[in-house]
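Structure provided below as structure tokens; questions to follow.
The complex is shown incomplete by one protein chain, all other protein chains being positioned as in the whole.
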Amino acid sequence: MLKINNLSAKIDNKSILQDFKLEINPGEVHAIMGPNGSGKSTLSNILSGKKGYDVTGEVLFENSDLFSLETEERAHKGIFLAFQYPLEIPGVNTNVFLKTSLNAIKKARGEKELDAIQFLKLVKEKAKELKFDEEKLGRQLNVGFSGGEKKKNEILQMSILNPKLSILDETDSGLDIDALKTVADGVNALRKKNNSFLIITHYQRLLEYIKPDFVHVLMNGKIIKSGGPDLALELEKKGYENIN
Amino acid sequence: MEEQLKIDFEKKLKDFSYSDQEKKFKETNFKEFLKQGFPNRKLESWKFSDLNQIIKSNIGELTFYNDYKKENQIDKIQLISDLEHNKLIVIDGKIEKIDFKFEEKDKIEVLVEQGEETIKENINSLINLNNAFSNKFCKIIIKKNYSLKKPLVIYHSTNKNTQSKNTNSRIDFKLEENACLRLIDIFKDNTEKNFLNIYYNFELDKSSILKNYKIDKSINNNVKYSYNNVKQEANSISETFILSSGSKFFKNEINCNLQGQHSSAFVNGIFDLDDENHHEIKSNINHLVENTKSYQLVKSVLEKKSKAVYQGKIFVSSEAQKTDGYQLSNAILLSENSEFNAKPELEIYADDVKCSHGSSSGSLDENSIFYLMSRGLNYKEAKKLLINGFLLDVIEKITDEEIKNLIKNLLGVKE
Partner (left out) sequence: MRDKQIEDLKDYKYGFSTDIESFKAPKGLNEDVIKFISNIKKEPKWLLDWRLKAFERLKVLKEPDWQKPKYPKIDYQDLYYYSAPKSFKDKPKSLDELDPKLLETYQKLGIPLNEQKRLNGIAVDAVFDSVSVATTFKETLTKQGIIFCSISEAVQKHPELVKKYLGTVIPLTDHFFATLNSAVFTDGSFVYIPPGVRCPMELSTYFRINASDTGQFERTLIIADKGSYVSYLEGCTAPMRDENQLHAANVELIALDDAEIKYSTVQNWYPGDKDGKGGIYNFVTKRGLCKGKNSKISWTQVETGSAITWKYPSCILKGDNSIGEFYSIAITNNHQKADTGTKMIHLGKNTKSKIISKGISAGFSDMTYRGLVDISPKATNSNNFTQCDSLLMGNKCGAHTVPYIKNKNSDSNIAHEATTSKISEEQLHYCQQRGLNPEEAVGLIVNGFCKEVLQQLPMEFAVEAQKLVGISLEGSVG
């Protein structure tokens, strides 16, 4: 599904990722763990199409060149990024935003757009599953939401947009244990044969609830070690410094 | 008035020797002033303070000739005693004394000859008036990497019997790279019906720091205008603080060109006005290159029939991306006859900027007074306490501790 070959990235001539390689097949869950400044967020930014990076190498998503696609085209193809810091957009109603987004994606795929009633039904259902306070959906997007609510809102958007590849950028940071479970439930519910996940995290905590197929350790812009779920536990014990 | 102007200007040219260049400069400026006269409310920047009218009603007829040969007595002036400082004394527009006794002599240069450069830009008619009638050119240069050990205090005063007179003074300053000057203007002119016109030019080279504190606290019946023209190169900082209080009328104008990256300007002020005093601060902060910053905070406390005007403008050119500009004015009207006017203006041509301004005016919060009185203070004490609190945060903006304390004492503000 996603193939990253020799990806290098620089910002202001500072090298962040070097010869990064990763392949994710349909249905797989990959976790990338790494200390601060190891290039985790850069990876999610580049995959989603954020501008400002000098990039070389190749990224293929379902065999098409990702770099030739605009951010929204990547979204249309089924890439979803749960932001580490979800943005506030004053004045824009959360429901309106979600509906606009869902229908933009449906339209690009040539699917039938949802009308207001169908949409509300879908949202209600998903919000209930994720224990998301419905009243918040009538409010301005992320404005006045707590850190946890913002993160849950990302997962709600993910479950509504039903992407093929979901990238979770430190979605677990700042969440209490209940919120963490809710997030994990959301991910697990979406986990199907064809949906893949790339979970970027600092701690092993989230991985207790979402069992990854592969764990990779990212240090100084490179994957230095890959393994199964046990690698996360090893990391937790030894710390990043002592792993190689 | 025109006739008087012509007579006084002729006499001036006759009595003092000027080089041809100086003469031409003065004549050009004189003609320009004759053409324009004193500014009036029809000019946008004088909308709230019609100087022509103010001079007419407070002074009447003015004379413009000053005898710069005459020695003025300086021992009558009450100097600041609780602060060691260098002195520059200006009486009736004439620099009577320059004393940098705390400083290394070769680090400061004082020029009294007009140099090659003459400022061509036409700022306003009062600058023309100043250039036409002020005495010899004076420029103070602070050498590279030198920080003055003590502040320089400029005393502005008038002779005891000076009346109905216009006095003009102009001083240019150059702060070379990495130099630092603390400059305090103190107005000590307890005369009446004079019009004092003061013009400063500052060139701030790379990484230099200027701190200018203007203190108009002693009560007098004169009309004053002061114009600071500041040009700032990269990484330089200018801090201006104005305590506007004692004069009948005072308009302080600050024009600041941030033309080097990472330069910044701070303009803070207090209007503490009583009786029928009418004061104004007008600032023009021009952000001309990337990554410059400005901050302005002006607070007013207005008694009786006093009137305060704050016109603050932030200009951001299309090159000046990443500008950070902020401006706030708050006023408390303590009497039903007092008046606060503001024109906080933004003119912005670059999109990646952070600019905001705010302005508020109103009465003292009665709920707060009530709260304090319920704790045993009388009305007067409660009011005083609230005003102190109101003014304190702008005083705290003063970065020089010694001068901050001086101003706190002058205002009777305790922490």
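The chains carry the letters A and B, assigned in the order they are written, with residues numbered from 1 in each.
One rule holds for everything that comes next: a residue touches a chain if its C-beta (ideal position, glycine included) is under 8 Å from a C-beta of that chain, and two chains touch if they have at least 3 such contacts.
Since the model is a prediction, treat every value here as computed from it, not as a measurement.
Engineer: Out of B:Asn52, B:Ser147, B:Gln261 or B:Gln321, point to the residue that touches the absent chain in the complete complex.
Structural biologist: The one listed residue touching the chain not shown is B:Gln321.
Engineer: One chain isn't shown here. Among A:Glu72, A:Asp115, A:Glu134 or A:Asp178, which residue touches it?
Structural biologist: Considering the complete complex, A:Glu72 is the one touching the chain left out.
Engineer: With the full complex in mind, choose from B:Phe64, B:Tyr227 or B:Phe340 the residue touching the hidden chain.
Structural biologist: B:Phe340
Engineer: Of the listed residues B:Gln4, B:Ser359 or B:Asn405, which contacts the missing chain in the full complex?
Structural biologist: Only one of B:Gln4, B:Ser359 or B:Asn405 touches the chain omitted from view, namely B:Ser359.
Engineer: Would you write out the residues of chain B that touch the absent chain, in ascending order?
Structural biologist: Chain B touches the chain not shown through residues 44, 318, 321, 331, 333-363.
Engineer: State which residues belonging to chain A touch the missing partner chain.
Structural biologist: Residues touching the hidden chain, for chain A, are 48-52, 70-72, 74-76, 80-81, 83, 86-87, 89-92, 96-97, 100-102, 104-105, 108, 140-141, 157, 161.
By definition in this document, only the chains that are shown with their structure count from here on.
Engineer: Just the number, please: Cα centre separation of chain A and chain B in whole Å.
Structural biologist: 57
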